[in-house]
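This is the structure I want to talk about, given as structure tokens.
The other protein chains are all here in position, but one chain of the complex has been omitted.
Chain nomenclature is as follows: A and B, assigned in order of appearance, with residue numbering initiated at 1 for each chain independently.
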Amino acid sequence: MTSVKLAAGLVCPVPANAPDRVQLGHGSGGKLSAALLQERFLPGFGNPVLAALGDAAVMDVAGVELAISTDSFVVSPLEFPGGDIGSLSVHGTVNDLAMMGARPVGLSAGYILEEGLPFERLDRIIASMAAAARAVPVPIVTGDTKVVERGKADGLYINTTGLGVRLPGAAPAPDRAQAGDAILVSGPIGRHGMAIMAAREGMAFESSIESDSAALWPLVQPLLEQFGAEVHALRDPTRGGVASALNEIAAASEVGMVLEEGAIPIPGPVAAGCEMLGLDPLYVANEGVFLALLPRRLAVRALALLRSHPLGAGAAIIGRVVTTHPKFVILETGLGGTRIVDTLPGDQLPRIC
Amino acid sequence: MKYLSEYRDPKVARGLISRIAETATRRWVLMEVCGGQTHTIVKQGLDELLEGAVEMIHGPGCPVCVTPLEQIDKALHLASRPDVIFTSFGDMLRVPGSECDLLQVRARGGQVRVVYSPLDALELAQRNPDRQVVFFAVGFETTAPANAMAVWRAKELGVRNFSVLVSHVTVPPAMVALLESPDNRVQGFLAAGHVCTIMGWSEYEPIAAKYKVPIVVTGFEPVDILEGIYLAVRQLEEGRHEVENQYVRSVRREGTVPARNLVEQVFQLVDRKWRGIGEIPRSGLGLRAEYADFDAEIRFGLGAIEQEEPTECRAGDVLRGVLKPVQCPAFGTICTPEHPLGAPMVSSEGACAAYYNYGRFRKAQPAGATT
Partner (left out) sequence: MCLGIPGRIVEMHDDAGLAMGTVDFGGVRREVCLQYVAGQVKPEDYVVVHVGFAISRVDEVEARRTFNVLKEMSRLDELDWIGEVADQSLNQLGGAGGSA
């Protein structure tokens, strides 16, 4: 590539094809994130448990199936409509355990506090986190605190690690989806990501959208108790949205998927906010819904079960797993056309065009 | 959403598809000018549904795609300066310059912020008086009034730390350049509905008459595009070549006069290079002398530079409509959204990205099926 000679002499020495450092896109849950994992972390730590890349790691310890999951929370703003970083950090890890069929038994919480964070704000977040944990219920049994200089940590970062016990007979895993499965979603999508976007400087808009941040174990438990190992896969579509989560399962299970555009539940204001900014709801983050893949003959009963619970009131069957086009997720539009739903390289960006 | 959802009605859309199929006695070649229209066509699979009756060629209506390499490089330079907060629409962030893109400049410590409106950038300047705020003023005639207002307002309010890097282009000269090209196959056009909302449609009348091509001013939803295609096909079947307005709910013949007036006051026509096409005289907008103080190229002393495109990138052929993205040897192999060779693969409006992200998997190259 030619060097750029500009009046002020800046030269950008690295070719665009091989970035030499971490970019924001590496945290977005899309292709860059996957590459970071595959190319940098897995080779270093490789072991069969990690390689399964489930939402939580499942290990047989003295005959008991234990699940461990860890998640770090760096959301900004710290407090947003429908939640805050505290409650989010409880829900996120409890949900990762739930996605592997595990009942949460304990959480740890590590805090990185920025010098200058007002106690008033910290106290609110602690109270919210305690309330979220009690509601599951799961005790926060151990923790750690560090303080960093002003200017780092955006106020506060939290890491939670959860320990869970797998429900006997439950074995949801990303590589167990099968042709003939129905794809269900437990509620309307796009709320968390748009609630955050509405608060962002430069993008701000007014809306009634609230984050859907919620602990999902109370909804997952009855589903697993009723259908056991027939629940082939569970995934909570957080960063990267429904599109990324389904692509991960399609890749791990080596199956194709077909989604029906008209069946995907999207709240009006979420759709409107996405229209305004040029975003696709399928890529917007969620923190209180999950995807379930199970045999088609059980789908209607599973749907009824989800809908009978307040957290699952908006549940819907949104698609099916097929043998054609393995690893591709296809969307059927209302007009009868089709398109591929691929993962994005990095974050989805608002557009004018 | 009112005045949006109705234009996605599947029954109405299917009715139009039947009409088009019944009306066309041969396969006509049409071009939709605007990237937003390309987006809808590929996202809804409309060209698949119209296979026999119409071939849609995707035009250069993506201001992101046609922004010349030099302007991207200037943007990268400005964004790297520690005294500058560089603001831009989201579309531009992943467009590759000669060596990197705005996202990588941000990773290196450059202050790069996405804004929804140019007025947000102006507000940022007012809130950060100790920094220079530069706004990347890209777009067609649709966006020019918004960018003009930001500059006009900055001058009126005396916001001295605000400036714009201009890369505006206008549609009619590009259409003429395409029509003059010896390998042109386009027989009719869907003109860009929001460009015409501002500009009206009178500029297209001499083009329709001279080159004998129907031009239908068209909106962006599936029903709009299908109706636009239907009207164009009907004209072609009847041997007419007029300017028709499909997008009546937004477009009037005179356009939005106050917007045109302010654009005229702040900007002037200049020669502009279109990435992949080359220089088209009087096809761009630049700031007038009275607003030179707000021109980032002058304020930061960015000289004129020439850049070469990577040879494998066939963006030019794609933008001129002579090559479909799937026919390009680099498509899906060495050129993908994660490592694009050119802008049409990065911009969500670019024909290449549209095909890659929404395209039919059975037409994709085998190597493009896995990442």
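Just so it is clear, a contact is a pair of C-beta atoms (placed from the backbone, for glycine too) under 8 Å apart; a residue touches a chain by one contact, two chains touch by 3 or more.
If you're wondering where the values come from, they're calculated on a predicted model, not measured in any experiment.
Asker: For a quick check of understanding: of B:Trp28, B:Phe89 or B:Tyr356, which residue touches the chain that isn't displayed?
Answerer: B:Phe89
Asker: If I consider the whole complex, including the chain that's not displayed, which of B:Met31, B:Leu69, B:Ile229 or B:Val251 touches that chain?
Answerer: Within the whole complex, the residue contacting the unshown chain is B:Val251.
Asker: Who touches the missing chain here, B:Pro118, B:Pro173, B:Pro214 or B:Gly228?
Answerer: Per the contact definition at the top, the residue touching the missing chain is B:Pro118.
Asker: What subunit B residues would touch the chain not displayed?
Answerer: Counting only subunit B, the missing chain is touched by 1-4, 6-7, 9, 11-12, 14-16, 18-19, 34-37, 39, 61-63, 89, 116-120, 139-143, 145-146, 149, 153, 156-157, 192, 194-195, 197-198, 220, 223, 227, 248-252, 256, 258-259, 262, 349.
Asker: State which residues belonging to subunit A touch the missing partner chain.
Answerer: Listed in rising order, the touching residues are 198, 204-209, 267-269, 271-273, 275-276, 278, 351-353.
The rule we apply is simple: only the chains that are shown with their structure count from here on.
Asker: Roughly how far is subunit A from subunit B, centre to centre by C-alpha average, rounded to an integer in Å?
Answerer: Averaging C-alpha atoms per chain gives centres 33 Å apart.
Asker: What does subunit A use to touch subunit B in their complex?
Answerer: For this pair, the touching residues of subunit A are 1-8, 10-17, 19, 21-25, 31-32, 201-203, 268, 271-272, 275, 277-278, 325, 327-328, 330, 333-340, 342, 344-346, 349-353.
Asker: Per the contact definition, I'd like the list of subunit B residues that touch subunit A in the complex.
Answerer: Subunit B residues touching subunit A: 1, 4, 8, 10, 13-14, 35-36, 39, 42-46, 48-49, 62-64, 73-74, 76-77, 80-81, 87, 89-91, 93-94, 96-101, 103-108, 113-116, 120, 124, 139, 143, 222, 300-303, 305, 307-308, 310, 337-340, 347-349, 356-361, 369-371.
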